[in-house]
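Showing just some of the chains, left in place.
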């Protein structure tokens, strides 16, 4: 049974070795968690967002713990495109797992600049387009809530791919902070996205009553962790029925059971974010659990899990 | 760096709201605890809290050859994570990840280490004091001074204090009456001082001013909310005077106290 089991997941022209990835912003660029996690055994590593220029990120504090979750307002802190290529990409290139670069920017042209430049570099397997970050004033979230803009940006990015051969998939990462996430998902599909991933964080705020101010220096931040899992599962269930491109599910996944909720809801792959902070071994344990589930159910392909839902 | 399901060897209350927790911590070549370094603990239930809690090592004793050692932390009950920890009992399992971060450096030969601790900074400074006392015995530096500030006697830990420890209380209920900064103002270190501090922000800033005035080195162990603890999330940003941020978890928690922007820190 195991022998004939196919853990691979197809996203456009890419086949990820297995369905379990680590979410953007929670795993850095893959070296930080050494030796705690064998990143090579993952299905995919989604990098922290890359923007054209270096970003310091938002003022501190940028984190606060919430019931079964956390808020962050990192603000896309990253070394910028040049330093990413010079310092981070060499390590990523050596990875056996798929490497998906999370792309962000202030303007459409920013996104284009990052993608165009990365097309010239080896060692990258796909792009996750972050149109859903709630933590930058002029950035992601505005994009992520306007279907017309999502469609146009997606089309420009899809068309800007210049490499010959297998094309690197464009994965549009959706925000749950919208009235109807399916409308935005369809816009991404119409623009030529190879897949969508959902969900990014929910907008939230914590007030420090003693200090009488918001705990985060920025006021609001993005809510992640187990607390939001039911929201993510509902989004994946709806989106996977609204579009015909693959859906990658995330939001609050802690273990195999949580991952299987997403796969049963219609996702073809998953990502773990906040859970990695708490239990770095969670992604690979979840992968083992999915494998065991498939074996028990007699499935030969991850893609068959969704059909089991009654 | 490792994540271990280890075992609580002892837990006891050492001051009002403060506990010392000791747990098995096998020695591992080149990756031992040290004063200023920390461990993160999963403290609570399956889903909540979602983040591990960071605590500085307050002690570490290597085991005999090939045997496991024992580490300790001193923690204050602040919220639900530490409340859960206060309920731990010997033999309970403990999910600990570490050692993490950069610890304290050693003073220059002939320097007088002046250690300043308050609140949750007591654990790491006791560990540092013990380490520097050994260095002093070996002639590597002068005997360390440890000044600890508390609101009142009830908060002063019931832990064996090293020689040269001074207790300051706001109300004079134990030791010197006044803040540690007050006491330090009237203190003559004899040799060129090297400052080390861990504690509440106002205390940290006061020591920064003192160190600057005396043109002395200052190693400050900072506190900031953490998510990953390993440098991956950029969450634990500490503002520095040059603009921008450093990460408390991998660039620190021990930082050059003169570069930290204490005003912008909160």
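In order of appearance the chains are A and B, and numbering begins at 1 in each one.
Heads up, the rule we're going with is that a residue touches a chain if its C-beta (ideal position, glycine included) is under 8 Å from a C-beta of that chain, and two chains touch if they have at least 3 such contacts.
For clarity, every value in this text was computed on a predicted model and none was experimentally measured.
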- Query: What are the copy numbers of each protein chain across the entire complex?
  - Reply: A x2, B x2
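The definition used in the following text is that only the chains that are shown with their structure count from here on.
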- Averaging only over C-alpha atoms, locate the centres of chain A and chain B and give their separation in whole Å. 36
- Query: Hey, which residues of chain B end up touching chain A in the complex?
  - Reply: 1-3, 42, 46-52, 97, 224-239, 243-245, 250, 264-266
- Message: Show me the residue ranges of chain A that touch chain B in the complex, using the header's touch definition.
- Response: 25-28, 32-33, 35-36, 48, 56-57, 59-70, 72, 74, 77-78, 211, 217, 225-227, 254, 274-281
